[in-house]
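A single protein chain has been removed from this complex, and every other one stays in its place.
Let's look at chain A:
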């Protein structure tokens, strides 16, 4: 079929004169779209009041927050699973076909979920946004990574940082877009949710097509002009290539899995509690009447964290090109552990400005941890199947989403049950997360070069990568 051939990897190989700076925008088109997932909470209240029509007074048949929250959890779990399962397929068929599949799943997921909302059937919402959309997230997240690394062997951190920054930025677009659309459609459907899902599904499907049809892979013998690999830069930068199947047999893969797991788990500790955290810590009770942090100001704090999450993805990942991946993660974990341990003290002393600065720095490193991972994998395992290896690594993200939530909810609820208030209610969370980061520090410290016995023997070809 003509369409099949257009999607083939061979049809996406760039010819002479192609400007490689077209590739990051193609990647961003995918990540800016699927990053919407992190703004799913904007639908919580509207979805929870479809019957009552009053967001503050749900009716008996309305969905609870816990029921609605499962949708996001399913999506994140499917992100990790599909990234792991479809990574080798992606390497074989190339980024265009994978991006198209991602756009169909992600956009289609919205459309199915819209049907679920119209029928008030939460299982259909789970299936649409959570399951189908989650597969779109996973395939979309890894789809441009190996392509970017191949186009930018001289700036791997910059290139992947730009794309993964888009995932952070996606929530910033998705949240106000959804709010505006729901306000627009509120008179035509309960809370305006169902038509909003339809419109967003179509918008994202179309927006992602820009990435699908712009993406190009370099010819296998292509190199940036004047590029000479610096083999003395670090002993951790391999000259060989390791397949995805062999990579998971190496201790280095599992050390990096722990690195990502701990980084994400700790970050969730701040992100998940950000709003109640700052309101409880700096309430009127401690700051004085009328001087406490209001709900609107807390929303501003959450927004500020999102900004630093986005900036950190680009800044730290780019910095890792200069200082090396391992030292960058040691910095995340070493400095991060100190900052996490400092947070409760700043809260007790009511030092709001410093508190906010430290939280922003912590979140910037959380974002950096995501963005630096593909370049670290490429250093250790080569670019042969780095997309597939990255996909398998993302199962750590799914695990951390569950683990981080468990740690935060269990510890903070336990503290509050003991009557602790203000900063004291959260100090066990932060001290525990500091300990989690120490584990990550030790895991990163243990990373060494991959044993050559895992290298592919002889020359490797991209098409062979998927078999």
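Throughout what follows, a residue touches a chain if its C-beta (ideal position, glycine included) is under 8 Å from a C-beta of that chain, and two chains touch if they have at least 3 such contacts; residues count from 1.
In this section, contacts and distances are computed from a predicted model.
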| item | value |
| --- | --- |
| Which of "Xanthine dehydrogenase small subunit", "Oxalate:formate antiporter", "Zinc protease M16-like protein" or "AIM24 family protein" matches, in UniProt, the chain that is not displayed | "Oxalate:formate antiporter" |
| From A:59, A:119 or A:219, residue that would touch the chain that is not displayed | A:219 |
| Contact partner of the left-out chain, one of A:106, A:253, A:384 or A:426 | A:384 |
| Of A:124, A:304 or A:403, the one touching the omitted chain in the full complex | A:304 |
| Interface with the unshown chain - residue positions in chain A | 9-11, 13-19, 21-22, 25-26, 28-29, 32, 166, 169-176, 207, 210, 214, 216-217, 219-222, 239-241, 293-294, 296-301, 303-304, 306-307, 310, 356, 382, 384, 456, 459-463 |
